[in-house]
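Showing just some of the chains, left in place.
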């Protein structure tokens, strides 16, 4: 079998990319050992690439009440609801690593209600999924339910913004048929895979 | 009655904003005569503000096979499907202006199938709504349907990317209760309102 | 462009109509300054015309606990849920006029939860939408929720009957492609448009 395409759109060569985009790729490759396909495939549209990762960094790498693992839980749960293979697999790997659990990503992608997470995290994911699936029905009671678990209003924005960003990301990945790197499969599943 | 809040989150004062954000607001105010609330309310989170408008400009102001009116049609149709008041009203005003039609925005927000638009535009909106509502079901036949109306693969990405960006935008607006400026109501509905 | 059809079915001439139907049209024209297309298009079927307006008058013009603006809110909210352009636009105009608000119709059509209306009115619309969208799930708790806001059992019937009548009306309008008159666009949006 031929190698399957990682996008139904052209994928630029590293050497043809604008400097800032190539620099980001080199950086991630040094850290992760490979370049996740989201970088390579979105680079077909440099302006959208820059905006996407700016948004990503703004909501995924900011300070606040959510841990890194919790942010990835939101990505995995909402991407599961949107049937987005790339985000389930790639962010599932990050979730396993941050949460130090080989099984949590499959749990959260399938059904957060039964996952090995805290009641607080279940409340967080209920809110995130409501933003993902029926955001017009968000009312003050939903914020109150978060507050009961210690989340602030700013945390609520963080949760909602991550769900919203991956609403975008899932749609782009599904649109272009973005394929996850095979490397993600084992990350966080076996000792010392990272 | 008191003036209703334009966001359930704090709204920064113009003077307290970073220079680049304030500059963008001043620019839009000079052009439009008022500052749309999306600028004022998102400014509570400067990094997200910058990323959002970078994405917006990348997909709404790029060259390509879609007219300005067609881009706004995509926004209005998908925002209607997501029940997002801000985007229906604000982008409805832009659509009326670009399409030079006082009635088109209400048509597209309610039901594009019966709107006064071309079969090509209906195909465009069918694709956009599929990206908005069930992106995992996008298959090659959907691209072929666009191609039959003269849309290229890059146009398809544009259509999908606009639908995806407003998937994000609708969710943020619904999350924070973003209120449209009253000024939008008449824009494009009466002669010489702009 | 040719004038778009106001119905996919034949539209009778005023002079060919039965006297009672023509009289009703003349009456509405004198009051409103134009004949809303619902009259002209339904006149293709005189018996259904008479029955429809008899039902309309019975539920929209009766006495009871609902104001005229509240009755129109129910029409606009349920017609929004059913994606019926004619009813959103025509009854949106009436709602703006009765509620003396240029923005309320767009709010209620998109998402009543965030509209500038009272908690009592939100409870009314929650009940109306349940009748519109999943009437078999109506239980005594739904009546109790209305009662908590001061609505009587007869008010509940009124709310439900309006939602039910426009369930019919939305379907007929969608079936025949009923087009709203352009005159509705500005009604109630600008001072002294009526």
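As written, the chains take the letters A, B and C, and residue 1 is the first residue of each chain.
Simple rule for what comes next: a contact is a pair of C-beta atoms (placed from the backbone, for glycine too) under 8 Å apart; a residue touches a chain by one contact, two chains touch by 3 or more.
For clarity, every value in this text was computed on a predicted model and none was experimentally measured.
A.B. asks: Since every chain is the same sequence and 3 are placed, give me the total copy number for this complex.
C.D. replies: Copies in the complete complex: 6.
The working rule: only the chains that are shown with their structure count from here on.
A.B. asks: Busiest chain-chain interface by contact pairs, anyone?
C.D. replies: A-B
A.B. asks: For subunit A versus subunit C, what separation do you get between their C-alpha means, in angstrom?
C.D. replies: Each chain reduced to its C-alpha mean, subunit A and subunit C end up 44 Å apart.
A.B. asks: Where the centres are mean C-alpha positions, what is the separation of subunit A from subunit B, in Å?
C.D. replies: 24
A.B. asks: Whole-Å distance, subunit B centre to subunit C centre, using C-alpha means?
C.D. replies: 28
A.B. asks: Could you pull out the residues of subunit C that touch at least 2 other chains?
C.D. replies: Residues 110-111 of subunit C touch two or more partner chains.
A.B. asks: Any idea which subunit C residues touch subunit B in the complex?
C.D. replies: 1, 4, 80, 83-85, 88-89, 102-103, 106-107, 110-111, 114, 116, 174, 177, 179-180, 182, 185-186, 189-190
A.B. asks: With touch defined as at the start, can you tell me which subunit C residues reach subunit A in the complex?
C.D. replies: Residue positions touching the partner: 110-111, 113.
A.B. asks: Which residues, counting only subunit A, touch subunit C once they are in their complex?
C.D. replies: 136-137, 139
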